[in-house]
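Written out below as structure tokens is the structure these notes cover.
In this view, the complex is presented without one of its protein chains, the others remaining in place.
Moving on to subunit A:
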Amino acid sequence: MGDSQYSFSLTTFSPSGKLVQIEHALTAVGSGQTSLGIKASNGVVIATEKKLPSILVDEESVVTNVNQMSLLQVQKIQHLTPNIGVVYSGMGPDFRVLVRKSRKQAEQYNRLYKEPIPVTQLVRETATVMQEFTQSGGVRPFGVSLLVAGYDDKGPQLYQVDPSGSYFSWKASAMGKNVSNAKTFLEKRYTEDMELDDAIHTAILTLKEGFEGEISSKNIEIGKIGADKIFRVLTPAEIDDYLAEVE
């Protein structure tokens, strides 16, 4: 990929044993909008801030059909499969690329085995892609961390995947600008036997902790998956209901 100065890998080791580009990628993640996920006993919820840069942004929201897919121009929470959803902190365009690759990998697995891909397998394959971009010439690491929420035969699962390609299973986690406050809050509030609705309330309260301005259904996004194994992004109306319950 190219001659001259840029054909070596940008992720070459520094004398201290670090991969500096990955550190910088994590910084990019750390300055992204806050997102978080909570694993309940009967499901998983993921949520993120969705601060639009100006009031002039045309945020058209149309709720269509029974599947409740809202066609927001900027949708941060995405499906990877009907039973796995994902949210990110960091660079949106990099997220789009990863979502596309992951969806393809999930569908290839399904085509081969005629079985939905287990959450751990999809997370591993996505993490492998991210790792490849830390060891190839002429590319840079992805500037996103992902929170993958899914429900399969092993029950509800929540995974975080970092730009380095490492992945961790979490009971509850946060990423982005407000990560340390959010994590402290979650550590205090998390209980093992939490149910999905409690988890959604806790998620909203955690987002509220570091929120600049008024929290509303227009500037947060919430996705959930329960024992029905169908991942859904909540409509603004549903978010309003949860917000009202939290007040």
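Methods note: a contact is a pair of C-beta atoms (placed from the backbone, for glycine too) under 8 Å apart; a residue touches a chain by one contact, two chains touch by 3 or more; residues count from 1.
Everything below uses one rule, namely that contacts and distances are computed from a predicted model.
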Quiz item: Going by UniProt, what is the name of the one chain that was not included in the view, given "Superoxide dismutase", "Proteasome subunit beta", "Sorting nexin-2" or "COMM domain-containing protein 4 isoform X1"?
Solution: "Proteasome subunit beta"
Self-check item: Sole residue of A:14, A:31, A:121 or A:166 that reaches the chain not shown, by the stated touch rule
Solution: A:121
Quiz prompt | Touch list for subunit A against the chain that is not drawn | solution = 111-115, 118, 120-121, 124
